[in-house]
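Other chains of the complex are left out, but the ones given are in their true place.
Labels run A and B following the written order; every chain starts at residue 1.
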Amino acid sequence: MNLSVNVTAEWVHKLSLIRIMAIDVDGVLTDSGMYYTSSGETMKKFSARDGKAIELLQVCGIRPVFITGENNDIILRRAEKLSVREVHMGIKDKVAVAGRLLGKYALGWENVLAVGDDWQDVPLLRAGGFSCCPADALPEIQRQVQYVCRRRGGEGVIGEILALCAAARPEIAAVLEKA
Amino acid sequence: MNLSVNVTAEWVHKLSLIRIMAIDVDGVLTDSGMYYTSSGETMKKFSARDGKAIELLQVCGIRPVFITGENNDIILRRAEKLSVREVHMGIKDKVAVAGRLLGKYALGWENVLAVGDDWQDVPLLRAGGFSCCPADALPEIQRQVQYVCRRRGGEGVIGEILALCAAARPEIAAVLEKA
């Protein structure tokens, strides 16, 4: 499969090191919508496209990790469907959580690709070896990351980042070719 | 009714042969949104515009077929409303399913128009006599198909493809004129 993103040699190097994708949930896997009924927040809208992409991430040896300030069973249901085991909710200090995961898996910050869209994601976006945000993140957030997706949050951001990784890593391109 | 798409002689020929439209569900008939509550996936958003278009497809002698990797009663409800009888869910190998349908209806691959938006649709998009994807499919998918819709998934893609068919087939244009 031909890929549409041209990546520099520096990006090829950085992307070749990625082993963990640390993903904020609202505004990245969703369109940041919070659907309220008279019972409070009731629903979130995820993307089928991210579902396939997160499945393929794991085939490619990149571990997806959800780290979110929210605390909601909806997120657990989505994680179960996608077989994502590292789900960290109600987190104020996302860098601390990611740091503990690096210890657990014997990895370093250069192995982390962080994806976020809002002010509270900035420290983690700065800490990781590579960082991305959706097209509709605030300009202030867009200036903090290396790659601004063309897609908006909830429209398949993870698939776009996977295509970016494939442009840098032939073994990922081969997985996508056969997907 | 005047039609806005100019089609080449090659496309007129290919479209004149279409008898089956093989349609992926999520991201084509929906905006790829997966609405989760604390009970898991609860809702999908379809388009009224596709409803009318799928009804007209059948009047024009083109059989709509849903082939999807998902397995969800929501899809059955939508198919019932639209009188779509061929609904194949939980499918890993979409080409195999379409192939069996060709045997059942004594048709060939040149009679298949495939519509998909994601990596798992690529083999079927390549197998059919004509292929389309929504405007918001990944660039990698867009390069695999003959016609990239101007509409996004869930915004009436089937209606746009029907208008394309009408531009190639006067009998379809006549049906739309009287719709």
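Everything that follows uses one rule, which is that a contact is a pair of C-beta atoms (placed from the backbone, for glycine too) under 8 Å apart; a residue touches a chain by one contact, two chains touch by 3 or more.
Bear in mind that the values here come from a model prediction, so they are computed numbers and not experimental data.
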Check your understanding: How many copies of the chain make up the whole complex, given that 2 are shown?
Key -> 4
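Assume only the chains that are shown with their structure count from here on.
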Practice item. Report the inter-chain centroid distance for chain A and chain B in whole angstrom, where each centroid is the mean of the CA atoms. Key: 30
Check your understanding: Which chain B residues qualify as touching chain A in the complex?
Key -> 26-27, 30, 32-43, 70, 117-120, 122, 136, 138-140, 143-144
Revision key, fill the gap. In the complex, chain A touches chain B at residues 1-4, 35, 42-49, 51-52, 56, 72-74, 77-78, 80-81, 151, 154-156, 159-160, 163, 176, 179
